[in-house]
Structure formats: C-alpha cells, structure tokens
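Notes follow the structure.
Entry: subunit A
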Amino acid sequence: MRILVVDDSEDMRELLSILITRGGPGFELVGEADNGRAALEMVKEVMPDVVLLDAAMPVMDGLEALPLICQSAPHVAVIMLSAFPGESMRQAALDAGAVGYLEKSRLTQTLLPAMARLLDDTGPFPVRSTSG
Partner candidate 1 sequence: MAVSYSDLLQFFYQCPVGLVETDEAAHVTLVNPAAARLLAPVLGNDDLSDLLPVLERLSPELLSALTRERTALGPIGAGRRFTACTNAEQATWVELLAVRVEPGRLMFVVLDADREQELVRRERVRALEVNDQIVQSLVAAETAFGLGRPDRAAELVSSASAAGRRWIGEQLAQAGGAAAGVVRRRDAAEPVAEAVEP
Partner candidate 2 sequence: MDLEFDAPDLRERLDALSLPDLDAVPFGVIAFDLDNRVVGYNRYESDRAGIAPERVLQRDLFIDVAPCTNNYLVAQRYTDEPHLDEQLDYVFTFRMSPTPVRLRLLGEAGAPRRYMAIRPR
C-alpha cells in the first residue's frame, strides 16, 4: 500500500513515517506534503493508494483539499486526521469523500488497524465506522 502523508507539522510527518514503517512491508511511504495544495500535486505525481490528510493546515486545509483529491484521483482512499474532536468535522470529512476520520491523539492505536482493514479490502469504505 502506497501512502502519502499530508501534515503541516514536520514532527507529525516524521512520526507518521515511523508509524507507517512499523506497519511492515505492506506499507510504503511514497511522499510527504505540508498543505492541501501541495498534496493535490503530489497525488498526481506519486499516485498513492492512501492519503493521510491533516484537517487543519495553512495554504489549503484538509477539508478544502479532500473533495479535490477525490475528484482528481477517485481510486485514492483518503483518511482524514485531526487533533480536534468533533462530530461535525468528522461527518463533513466523510460526506466529502474520506473513507475514515481518525483523531491524532490515538493514532498509534488506530492508524495501522485502519489501514490494515483497507488492505484487506473488506468493504467499500471499511474505515468509515472508525470514530476514534
């Protein structure tokens, strides 16, 4: 599974890359971007299977970039990441085409299982029920 990480925090991108590496050989980090607009370009360039997209970023935030990514690359599964809890943001992300919404504070427990479910291809939107 080819993964693109999009987050304006360099620390977070670094930690996500470590986390992805720990997922094993099935997970490959293929690129990083620090805002939604750069992510749009990267998606076209590296053709990932999954985009881990931060919700709040400068230049273009995740919620703005999400429908554009889904439009330009319908095959890509986008998982929205946010530091803020909030049912309305979660719902907005899912409505805009994200396959999942994960709170950043629990990523070490939730991210790899969510991506494993995507890899298993157990359904059209296997991560959608994940609210943690």
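Per the selection procedure, all candidates are chains of the complex that A comes from, given by their letters.
Rule of thumb we're sticking to: contacts are C-beta pairs under 8 Å (C-beta built on N, C-alpha and C of every residue); 3 or more make two chains touch, one makes a residue touch a chain; residues count from 1.
All values derive from a computational prediction rather than experimental measurement.
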Which option touches subunit A in the complex, given 1 or 2? Just the number is fine. 1
Candidate 1 touches which residues of subunit A in the complex? 9, 11-12, 15-16, 18-19, 22, 56, 83-84, 104-109
